[in-house]
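First the structure, in the form of structure tokens, and then the observations on it.
Shown here: the complex without one of its protein chains, the others still in place.
So that you can tell them apart, the chains are marked A, B, C, D and E in the order they are listed, and the count of residues begins at 1 in each.
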Amino acid sequence: MQSMLTPITAALIAVITAAPAVAQSVEERLKRGDAVIRDLNRGQPQPALERMRQEFPFLAEATEAYALGDVWARPGLDGRTRQLAAVAAFAATGQLPFMKVHAGYALNIGVSEEELKEVIYMITVPAGISRAIAASQVLSELFAERRDERRPR
Amino acid sequence: MQSMLTPITAALIAVITAAPAVAQSVEERLKRGDAVIRDLNRGQPQPALERMRQEFPFLAEATEAYALGDVWARPGLDGRTRQLAAVAAFAATGQLPFMKVHAGYALNIGVSEEELKEVIYMITVPAGISRAIAASQVLSELFAERRDERRPR
Amino acid sequence: MQSMLTPITAALIAVITAAPAVAQSVEERLKRGDAVIRDLNRGQPQPALERMRQEFPFLAEATEAYALGDVWARPGLDGRTRQLAAVAAFAATGQLPFMKVHAGYALNIGVSEEELKEVIYMITVPAGISRAIAASQVLSELFAERRDERRPR
Amino acid sequence: MQSMLTPITAALIAVITAAPAVAQSVEERLKRGDAVIRDLNRGQPQPALERMRQEFPFLAEATEAYALGDVWARPGLDGRTRQLAAVAAFAATGQLPFMKVHAGYALNIGVSEEELKEVIYMITVPAGISRAIAASQVLSELFAERRDERRPR
Amino acid sequence: MQSMLTPITAALIAVITAAPAVAQSVEERLKRGDAVIRDLNRGQPQPALERMRQEFPFLAEATEAYALGDVWARPGLDGRTRQLAAVAAFAATGQLPFMKVHAGYALNIGVSEEELKEVIYMITVPAGISRAIAASQVLSELFAERRDERRPR
Partner (left out) sequence: MQSMLTPITAALIAVITAAPAVAQSVEERLKRGDAVIRDLNRGQPQPALERMRQEFPFLAEATEAYALGDVWARPGLDGRTRQLAAVAAFAATGQLPFMKVHAGYALNIGVSEEELKEVIYMITVPAGISRAIAASQVLSELFAERRDERRPR
């Protein structure tokens, strides 16, 4: 099972997670969340998360400590599958800006464009052809942005 | 990449799919859908699908020829990932009877209970803790039914 | 264009509607709503509406005066089309008990079972095959109940 | 319990509401709705409502007479709580332009930015962290617009 | 009952549909879908569908062969009613870009602006006044675009 995390990050999280539960402070959960986001986001912090810190500090904490540090760092599901399942959930509920972010993370950790397309094809069944079309348009934007990045200047 | 399909089914579908597009008749798509459903459902037809045939024949055809024969038979995504992504989409949109059916298919093709639980944990982020709790209750029912089946009488 | 209303009811509403706007009291809107519901419901009051009157009097009033008396009594759309569009909206949003009630009204004013099925087939496109399957199962219940009613005893 | 309405508006509505039900004409309900919107919107009419009047007159009437004149004018819930509950409902269902309008009304009648933030934090539980993040971004826009308004020129 | 299709298209589809099921190849379904879209779209192909063909070929096929060729070509519902029911479903689920496209098709096949407005008024009941307001704003855009097209230059 391919890990979502680089070996160093994985080792870091293993150490943190091995600590007794009583020692899982908010600080440690935030650190783990930060490691997860950097692993998903090519070593960078997540801009929307950074913007939230000033006006919505609790929501930034919930995102980093809970969503990333608690949920996304769990070892029981490989990162590729988690990203594809998240893309499915965001597409099916029409939350397309989040789908785009998570599809980008998926590409970053080695999911192929073809696999993302297959998840969108599948979405026609639980959520309708229209939801899949809308998602496909956002994926096309993402794919074009990535091609632009790779283009020599 | 683990196939969703048994080797014989996979071979059968390969033959059908290799046929020129013009030859992909409704009949062939229905056959492929039937092969998919039997592979997911331990060799059995799907009872709800069978009940639809009399009063909603077109919807039964759409399910079998399109959803199963066209979408679910596609080779670009392994069956385990497709089932986990489908479970995520059904849970996030609150379609729990369908989530249960597809979680059952997931177990049938080798997904573990732990992986299904991880998808439900992930669902707290795009769809809320309450949607995840509701999904967990339906998964618990499924797991209990499977334990009952395995119990010697 | 077939009217949703019997000629007598239609005449009654025409008289009420012709009254100056200032005279459109809640009482008159309630009377119009009562006429609409009896027209849709084979001359009977709607049981769920009656039960709401005691504990949720304002919601019963909103249903009767606004939903039925204002919206459903509007002359610009024939009753059959309004019922089929309402069935589509309830099915697409997963509000199946309401879909069943409105599909029953549709049958009462002359919509055929076949037309209801076609709306459900269409729902696969905006809302998914699963939403359509769930709706088809509720329609099958309704059709069976109607056959039971017609059966000689 | 702080009223949503200024004393004069409240007195006006009390007089209208005390009239016998039979006298609650559409005209009176529209007047009451107009009083409510001006109270929520710093004495101004609501621009989107005004634009609707020409092409969608019935919908403008439903908004003004029913939503504002009937529902929002009810005395059983203080205005601050109704606005916060409305913000929760709009955020949870992803209707963010309406959430922004109603959050603005909330600020206008004395709800604090902090209380609005707390409702958004709460939304993570029924609707997901992503829905709350999307809502927080729209609230940040609103807060910035209000700061701009207060800035001396 | 007014057909959604021009007589020539209807005749063409009748011939195709009369062919034995086994002969309903993907190619034939695509042709039928193409005939449907041209009938709805004033003889033109659908631009979004064309853009999908390159990156999401299966989704383009699903749209053309399944949604248009299988569902929308069914003879059991007249085209005007199908369009109004589709508009209701897209409006109720907040899929407004698709609502706009299908409301445009509705106008193209003879549905009046008034009938579209009535469907939106009805949507207040299953989906809320806010969903109807949002839909009304998109319909107003569409109506304005059509007026611009008709204006002499």
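Just so it is clear, a contact is a pair of C-beta atoms (placed from the backbone, for glycine too) under 8 Å apart; a residue touches a chain by one contact, two chains touch by 3 or more.
In this text, all values refer to a predicted model and were calculated from it rather than measured experimentally.
Undergrad: Among the chains in view, which touch the chain not shown?
TA: A, B, C, D, E
Undergrad: One chain isn't shown here. Among E:Gly79, E:Gly104 or E:Gly128, which residue touches it?
TA: Considering the complete complex, E:Gly128 is the one touching the chain left out.
Undergrad: Looking beyond the chains shown, say which of C:Thr63, C:Gln83, C:Asn108 or C:Ser136 touches the absent one.
TA: Only one listed residue reaches the unshown chain, and that is C:Thr63.
Undergrad: Could you tell which one of B:Phe56, B:Trp72, B:Tyr105 or B:Tyr121 touches the chain left off the display?
TA: Considering the complete complex, B:Tyr121 is the one touching the chain left out.
Undergrad: To test your reading of the contact rule: which positions on chain C touch the chain that is missing from view?
TA: 48, 51-52, 55-56, 58-59, 62-63, 66-67, 90, 94-95, 97-98
Undergrad: For chain E, which residues reach the chain that was dropped from this view?
TA: Within chain E, the residues that touch the unshown chain are 124-131.
Undergrad: What chain A residues would touch the chain not displayed?
TA: Residues of chain A in contact with the hidden chain: 21-27, 58, 62, 66, 70-71, 74.
Definition applied: only the chains that are shown with their structure count from here on.
Undergrad: Of the pairs A-C, A-E or C-E, which one shares over half of its contact pairs with B-D?
TA: Answer for the repeat of B-D: A-C.
Undergrad: State the chain with the largest centre-to-centre distance from chain D, centres being mean CA positions.
TA: Between chain D and every other chain, the largest centroid distance is to B.
Undergrad: More than half overlap in residue numbers between the two sides of the chain B-chain E interface, or less? Answer same or different.
TA: same
Undergrad: How big is the gap, in whole Å, between where the Cα atoms of chain A centre and where those of chain B centre?
TA: 25
Undergrad: How far is the middle of chain A from the middle of chain C, if each middle is the mean of its Cα atoms, in Å?
TA: Once rounded, the distance between the two centres reads 45 Å.
Undergrad: Multi-chain contacts in chain A: which residues touch at least two other chains?
TA: 67, 90, 94-95, 98, 117, 121, 124-127, 129-131
Undergrad: What pattern do the touching chains form: line, ring, star, complete or other?
TA: Topology of the interface graph: complete, with all chain pairs in contact.
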